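The complex appears here minus one protein chain, its other protein chains still in place.
So, chain A:
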Amino acid sequence: MASLPRLHRARTSLSAIPSLRTSHQPGAVAPYHAPANSLSTSLSTSTSTARSSPISSSCLISNSATISQAQTRTPTPLCIRARARSHLHAQPQIQSALHPSIRTYHSSLHPRPPTHEYTNSQVAILSASLAHIPTEGFTRAALTAGARDAGFLDVSVQLLPRGEFDLVLFWLASRRGLLRAKVEDGCVFGETAGTPAGDRTGTGKGKGSGLSVDEKVRILIMERLRMNKDVKGVWQDALAQMSLLGNIPLAFSELHALSNDILNLAGDTAVDSTWYARRMAIGAIYASAEMAMTRDPTPDMVETEAFVKRRFEDKQALKDKVEGVGSWVGFWGNTVVGVGRSWGLKI
């Protein structure tokens, strides 16, 4: 159990960019280094400062996270050391990271399987397209402009079989990865850098430790919504794409991945029967807050924040009601069974 934190760190460093892993088809090149290579050309300025400066300055950069910034991260010396120390334990993880298979269960000890399998060229086009979203929207025009920026032809957007929806998915996945990177850098909950999500609850370090899971979840949801500030005006495009019949399953799985990540980062490690209910609640709150955000004229998203707060109160009220009804039903059920047994019924 003592090696768990180190294990965690090794894992997070491996999956530092969970959403941007490239495909593992035999034809694809170097799964883990590939996105970093392809992104680093366009993002060299922001990432190089982030790498060379201490955490506080990297916080500054990711706090003012612009669209063009993506989450290229290299393992820090700390985590390399940690990986070396917990070599025996870390080995199977690395193995499974190199040969990921579809896993139907959630595990904090294994790297998450890649959400999307994009090849290098696809990542190059998509990440160049992100910069065009605020002006062009989630459209084919943004993709074309991105392809041209990345040195491709207009016709090369054929690389993305889903077209605009690929751009939406990539936006969602990359923002999700960025959120994770920010939390792990300690920019959201203060100086807790290096501590993985699972351990932050117990130890009394940093200002994040004083917060409850619910409060952390609320902060994370707001943090994620603030990343949408620049695309607020064109978010309807994305919603329209996601509501198409064929795209609904992928949109939902992405929403689930986000709520799962938020809960994980907030330090929620419980695996009880409310596992699904909690994820559904977070997903519902986030999705409805996105809708509210598109109608929010305030620059700081004050109204959205108030909306999220109200939804959390609703969630609490609903939870209390359900729990109340549950205990009522349980009590009466027990009573009826007890009375029945006292009458000699075989139950």
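Everything below uses one rule, namely that contacts are C-beta pairs under 8 Å (C-beta built on N, C-alpha and C of every residue); 3 or more make two chains touch, one makes a residue touch a chain; residues count from 1.
Methods note: contacts and distances are computed from a predicted model.
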item	value
Undepicted complex member, UniProt protein name, chosen from "DNA replication complex GINS protein SLD5", "Ragulator complex protein LAMTOR2 homolog", "2-methoxy-6-polyprenyl-1,4-benzoquinol methylase, mitochondrial" or "Anaphase-promoting complex subunit 11"	"2-methoxy-6-polyprenyl-1,4-benzoquinol methylase, mitochondrial"
Residue among A:L153, A:V302 or A:V336 touching the omitted chain	A:L153
Absent-chain contact - pick from A:S127, A:T144 or A:T304	A:T144
Footprint left on chain A by the chain that the document does not show	27, 38, 119-122, 124, 140-141, 144-145, 147-148, 151-156, 158-162
